[in-house]
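Note that one protein chain is taken out, while the other chains of the complex remain in position.
Letters are used for the chains, namely A and B, taken in the order the chains are written, and counting of residues starts over at 1 for each.
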Amino acid sequence: MSSNVIERVLPEKRALINRPRPSDIAFRAILNVMSYSSLLILAAIGGFLAFRGFGAFKDNGFGFITHAEWSSLVGDDGKEISTFGLGAMITGTLIISTIALFIGVPISVLTALFLTFYAPERLKRTLVTVVDLMASFPSILYGIWGFIVLSPMATYWAKLVYKFLGWIPFLSVPTPAFDRSPFLAGIVLSIMIIPIVTSVSREIFAQTPLERMQAAYALGATRWGMIRAVALPFGASGVVGGAMLGLGRALGETVAVYSVLNIVFKINWHILYGYGGNIASMIVQKFGEASFTEKKALLAAGFVLFVMTLLVNMVANTVVSRAVKSGK
Amino acid sequence: METEAQMSTENHTQPNSLAGVAAARVHVPGNAPLGSGLEARGVHAWFGSHLALENVSLDFAAGTVAALIGPSGCGKSTFIRTLNRMHEFIPSAAMAGEVLLDGKDIYASGTDVTRVRLQIGMVFQKPNPFPSMTIGENVLAGLKLAQIKYDGNKDDLMEETLTRAGLWTEVKDRLGAHAGGLSGGQQQRLCIARSLAVNPKVLLMDEPCSALDPGSTLRIEDTISQLSKTMTIVIVTHNMQQAARVSDYTAFFLADGGPGQMIEVGPTSEMFSRPKDQRTENYVSGRFG
Partner (left out) sequence: MTTANVIANTPVAPRKPWKATKADYIPLFVIFVLAAVLDIIVVAVTPMKGKLAYALLFFIFASGFQMALKWYKLGKRAAIDSLAGSVAITGAIIAFTPVASLLATAIVKGVKGLYPGFFYHDMSVANYQSPLNQGGVIQAIVGTLYLIFLSTAISLPLSVLTALYLTEIRGKASGFIQFLVQAMSGIPSVVAGIFIYSALLLTTSLRGSTIMAALALAILMIPTVTRTAQEVLLLVPRELREAGLALGATQWKTVATIVVPAARNGLITAVILGVARIAGETAPLLFTLGVSNKINWNPFSGGQSALPYYVWSGLGDGTELGIDRAWSGILVLLMLVLSLFVVARIFGTRKVKIK
């Protein structure tokens, strides 16, 4: 049979059968199950905290989040009257975290730029090690150092800021009490987030495409010109991700804040004025002497904190991994 | 234009051993108003302790196109990067010799490197427009980076450089679009326009077409011919046909197990038809490379 078109007849594809040995079946099953442990743990944390704290949510409704009063009294009839509202502590958490980002992120970005584009190789390696070292310092060290060493300096700086900028509403103070303010807590937190924001930023800047840097230099750019035209646009999203990771860290910081801040459960917008709090430190402060009901409310507060940090970290991780991958 | 070629024409064939070192000078008086052009004298280049380029002397007269050819690894890219002080970005790099622009050594101490690079521009093998900028912003990027106050009309400058680069008709309606949306050939022409906007005296091109399709390649070769009327161009290429098409002078580089050297230089037509050195002949006729 001749035809103008030669047909290709391909054989049927053979099924590739791989029957794993029983030991391998068991192996894979074990690994499979074990890896879900992280899901289990996360679910358990959220579950237990919500479950135990449910009463507080039910009794206070949405006011649990927004209401700014937290009190638990025993009335005349021996029964407990309690109002639990996280408003003050959520605000406080956000305020000191914002201060921490405001101070810490610019310094971290400058440090990352310095390490990537200015520092000679040997110095860079030493300093990178130092940054990793900073990340491993216990938070209670920051707490005690903040309390003993930084506090007097921060009070002095607060007075200076008040002197020159006190006309701005949130920088004014009702009375000149500058000690142990959200400002101090924010500074301590900013120091604590420097390692992580610097590390992430540095890793991103180190990936700046060489050809783009060369293009800038070949056009007669100075080092700063290149950084502005190439490195910063390239690294912007990664830096944002790093800042969010720093935020996640700052939101949940407990002992450092507890050590330096005067914990009072009222909303305080005057960051130079000496009181404030965040959810984590509130839980620590109140837990010791809390009644059963109050304990459950504190667990509910912990649940709120858990959800906050989880969301921030999830978004941060997505942003960072996308920035690293896309290599815009 | 080459009526007063004042060159002594000694035929000197390179002995087979590389023990001796040869320096060759080609001087062609070009367009006098463009200045005396670019001259490399005794340029050596090291990476750490490894000598990659040995004793290259070339005089690129204004208004000419010179092609540097040779097999890969022969040092031609290293050489071209010594011409605009890009070689020094590699941490282990070192050099010797001089590179003179208008008679002044660009490696002299106290020289403003950024100014040198404004006068000696470079187009790279892989097109590298700035993706965070629009097409129009890319063209003017050089001005912005150098903080040059441009007295004239910036739109006119954009049109002029894009026209010279052969890209104007294709992008004139979308100067505000992002540069990343262009094809490879268009991106490369954009890079050429970008380099032109700062008005360099010399344009170095490091294998500018090797990442592009043949159609874009021919467009760019067209551009090169047009550009050479007003500036000096040095182009590294591994495509001999390209060298034959665009250049006035060709220099052949070779690293025969040792450091890269320039074996021979001459007018392009002669280099390809009657090369003086056997190795040049071998390379040009395709026996290796």
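Keep this in mind: contacts are C-beta pairs under 8 Å (C-beta built on N, C-alpha and C of every residue); 3 or more make two chains touch, one makes a residue touch a chain.
Small disclaimer: the values here were computed from a predicted structure and weren't measured.
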Touch with the omitted chain, as defined above, among A:227, A:272 or A:323: A:227
Option touching the unshown chain, where A:108, A:151 or A:181 are the choices: A:108
Full-complex contact with the absent chain, from A:65, A:134 or A:177: A:134
Residue numbers in chain A that touch the chain omitted from display: 20-21, 23-24, 26-28, 30-32, 34-39, 41-42, 44-45, 48-49, 51-53, 106-111, 113-115, 117-119, 127, 129-130, 132-134, 136-145, 147-149, 153, 156-157, 160, 191, 194, 198, 222-225, 227, 245, 248-249, 251-255, 259, 280, 283-284, 287, 295-296, 298-299, 302, 305-306, 309-310, 312-314, 316-317
Chain not shown, touching residues in chain B: 5, 7-10, 12, 14, 19-26, 42, 44, 46, 55, 85, 88, 93-97, 107-110, 112-114, 146-147, 264-267, 270, 276
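We adopt the following convention: only the chains that are shown with their structure count from here on.
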Mean-CA-position distance for chain B and chain A (Å): 50
Complex interface listing, chain B residues touching chain A: 84, 86, 89, 91, 114-118, 121-122, 124, 126, 128-133, 141-142, 144-146, 191, 194-195, 198
Touching residues (chain side chain A, partner chain B) in the complex: 121, 209, 211-212, 214-222, 225-226, 229-230, 233-234, 328
